[in-house]
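All protein chains of the complex are present and in place, except for one that has been dropped.
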Amino acid sequence: MNNIVSIQNLAVDFYSIDGISKVIDGISIYINQGEVVGLVGETGCGKSVTAKTLLGILPMPPGRIRQGDIFFLDQNLFNIRKAERDVLKQEFAYIPQDPMTSLNPVFTIGTTMLDLIIWKKSQNKIFKYLLNRRKRFLIKEAMNYASDLLEKVHLSKPISILRKYPIELSGGMRQRVLLATAMIGKPKLFVADEPTTALDVTIQKGYIYLIKENVMREELSGLYITHNLGVARILCNRIYVMYAGRIVESGRTSELLDYPIHPYTKGLVNAIPKITGEEFQPINGHIPDYLNPPKGCRFHPRCHHRMEVCSHIAPNIIEVKPRHFVSCWLYNSER
Amino acid sequence: MKNENIILETENLCKFYFIPNKKKSIFHNQEPIILKALNSVNIKISEGEIYAVVGETGSGKTTLGNMVSRVFEPTSGKISLYGKDIAFKQGKNLIEVRKIIQMVFQDSGAALNPRQTVEYIMSVPLNICSSLGKKEKMFKIKKVLESVDLPIEILQCYPGVLSGGQKQRVNLARALIFNPKFMVLDEPTSALDVSVQAKILLLLMKLKKEMRLTYIFITHDMSVVKNVSNRVAIMYLGRIVEVGQTSDIFENPIHPYSKALLSAIPVMTKKEKSMLPKEIILNGEMTSLEDVSNTCPFISRCQEKKDICKKVECPKLKEVNNGHFVRCILY
Partner (left out) sequence: MKEKITRKKGFKRGFLRFSQNKLSVIGSSILLLITLLAILAPWVAPYPEDAFFNVNFKQRFQPPSLKHFMGTDEAGRDVFTRCIYGARISLMLAVVVLIISVSIGVPLGICAAYFGGTTEQIIMRITDIFLSIPVLVLAMAISVALKPSLQNMMLAISFVWWRGFCRIAYGQTLSVKQEIYILASKTLGCNNSHIVLHEILPNITSSIIVKMSLDAGYAILMGTSISFLGAGANPPTPEWGIMIASSRHYLPDIWWNSFFPGLFIFLTVLSFNLLGDGLRDFFSVESE
């Protein structure tokens, strides 16, 4: 089992006129070959920031990486030169959240995909790219490749879709196009940032199964960010639960959702209305202010089980059950 | 069906949009394209119930909410509120209607003017519907803020600094200032996080009890529907395809679209999974509102369709069980 990605002790700060926001504070995530890892949490917990730091697209002022390493294919992304990093980044694919605004509205789908395919072929060199753009046979090859990809995402009549503008497609179709675009160049890792938030329920279902199919066929690994635990259940092999910039619990999906351990995870699971009609209860309080986060465990102001130690020292992550990790003093004997 | 004090009833409610036909050349007859956002919708709502309207984008659920709360005027049909037809009222009569039925919009952030403080936002409805003194206005505003669990300090804030849950509560408070009997809630929790959603839902239940409200709850989240509503209407392409008691619909969904919708809910626990119909993945997308011929709207995606479905006109809603209506020729 080799790690495709290993994020170790990452900490990211944001500088603003109000001060320094400690948005991510020491998280460690690893993704193995062939597995889809879910990053679950609510708005403001730092999941998108994590994804953007991994992809290297976080705006660096005001953001700043305080500490930590990100290993991709056993190479530390922070220690290598920019040129080598760019080559490695070719293996990433990003599926953004909002299909409405993620495609350039003035270009047809075909032009967008063509551009990317030829760029990947030109291995990041601008002159090569400009030359390649003119070669007829390359363009034809690229168009065939693009329509192949569109077929793989189950879009009917791919040739006519290539000629359309994004505004002529519905949200679900656009999201599939984004998935196809992400598959250009056979990446090793995809990072999906809540891709189904803007979709209807039935379309969402189809899309999730599509991702599953692609993952299995191309042997992809993936980081899937969501706040919907039901979707995470279907798609992810393992889940990391994030709260206020820290990982509070992680483990295999079925184990974690059926038997949650951390008070926050339990609170989340209890707050979701269920078909069974069981009572649902909100979690009291609100997410902390990152300028002045609570000392010790960041969840302690909202926790029913808080103890003295929780407000002073942040708990370590320990393995409570086989491959089920929690960061909570309730389960940590070394108080 | 029990005729328990029906306070809102619509009859053949239609909303059509006329779009100029640009596809043909200027030399052809320029008949405009008709978009039937709502196509002959009939609903009956009793006092004190929570009536959920479910559907996907393009089904017409938001349009139905807009019609009933008179945000826009319908094209034709009747809307009876407490026996009086409010469909085409204007001017002063319309303001009287607004005091009884209020709408809470879907995008809570966009529904608040970013350049107005919360205090001003709350005082606008007060200035319209009554002529109270300054002190009495403040008192009323404070009372409403208390009922939605917002601190007084929020009056000095601009909407831009509020969280999602707070914005939603300001919207609720603004609607409640009128002391309405009837609220149309358009996806009140869709944009919110899970824990905030739970808070808002519980708040809505509390308000309903305290102020004896009736809700039309528009949503696409079936889990919320199961927990919150008494009756639910499922819409597709501007028509209601199934309506009945919530428990009935969940135990025994009849229309093929209802079955597909229920099977698509991403549930978390195995127990819930066992309560839902088997996996049905629908092909294609919802057909555009333009292409509506007079047959069943669900024909293109139905997995149970038979030959007879194409030949017959769109079926009417038929009572299958006590209070459970379905629009399908096969049942």
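As written, the chain order gives the labels A and B, with residue 1 at the start of each chain.
Going forward, contacts are C-beta pairs under 8 Å (C-beta built on N, C-alpha and C of every residue); 3 or more make two chains touch, one makes a residue touch a chain.
Everything quoted here is computed from the prediction, not taken from an experiment.
From the options B:6, B:34 or B:71, the residue with contact to the unseen chain in the full assembly is B:71. The residue from B:98, B:239, B:255 or B:327 that touches the chain not shown here is B:98. Contact with the chain not shown here comes from a single listed residue; of B:31, B:85, B:107 or B:319, that residue is B:107. Of the listed positions B:48, B:125, B:277 or B:323, the one in contact with the omitted chain in the full complex is B:125. In the full complex, chain B touches the omitted chain through residues 69-71, 94-95, 98, 103, 105, 107, 110-117, 120, 124-125, 128-129, 151, 153-154, 156-158, 160-161, 163, 166, 174. Seen across the whole complex, the unshown chain contacts chain A at 17, 284-286, 289, 301-302.
Convention: only the chains that are shown with their structure count from here on.
Taking each chain's centre as the mean of its C-alpha atoms, chain A lies 33 Å from chain B. Residues of chain A that touch chain B in their complex: 42-43, 156, 170-173, 200-206, 208-209, 227-231, 233-234, 257-258, 267-269, 271-277, 280-283, 286. Interface of chain B with chain A (complex): residues 56-57, 163-164, 193-199, 201-202, 220-224, 226-228, 250, 260-261, 263-272, 275-276, 281-282, 284-285.
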